[in-house]
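A single protein chain has been omitted from the complex, and every remaining protein chain is retained in its original position.
Now for chain A:
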Amino acid sequence: MVPVGCCPPRQLLFWGGIKLIKDILEPSIDQESKSFWDGLKNEQLLIQYCDDCQNYIFYPRSICPHCFSEKIRWRNSQGAGKIYSYTVVHQAFGPFKQEVPFVVGIVELDEGVRMMTRIIGKREDIAIDKRVTVVFEKVDDPIVLPYFRLV
């Protein structure tokens, strides 16, 4: 039995026939997100910064969710942070099915924003609050994802 929770149970067939991560991602990349995804291809983790309230922003937006300013620009993140939480996935779908077990985490960057990612490291070494640094993982040409490894 596949667990499906408190949102419409769409997961099962969503992945039907989808074999590659780029097939998931490419149709969704738009003008708002393109700089982020293009930056990764050049080994840059670009996040946004609000010139008015001086907060970092992730994911990319056209308006600051803290102060509603539109004075937003891209900055190169140092790519350093710590694990806020993680899970070891034992049952996955679509292109991820063959990879189990793998570790998905939420990393909190030193700039203060959080992002979902994969954590690279030995299972027994992975723990909440451990320091991590970004690695640029070419998953399907030309898609590069920001994974994080233990430091």
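Things to note:
Following the convention adopted for this analysis, a residue touches a chain if its C-beta (ideal position, glycine included) is under 8 Å from a C-beta of that chain, and two chains touch if they have at least 3 such contacts; residues count from 1.
Keep in mind that, in the parts below, contacts and distances are computed from a predicted model.
According to its UniProt record, the chain left out of view corresponds to "Thiolase" among "Xylose transport system permease protein XylH", "Branched-chain amino acid ABC transporter, amino acid-binding protein", "Nitrite reductase (NAD(P)H) small subunit" or "Thiolase". Checked against the full complex, the one of A:Ala80, A:Val104 or A:Val135 touching the unshown chain is A:Val104.
Although one chain is not displayed, its contacts with chain A can still be listed: residues 1-14, 21, 24-25, 27-29, 33, 58-59, 84-93, 95-96, 99, 102, 104-106, 114-118, 127-129, 139, 143, 145.
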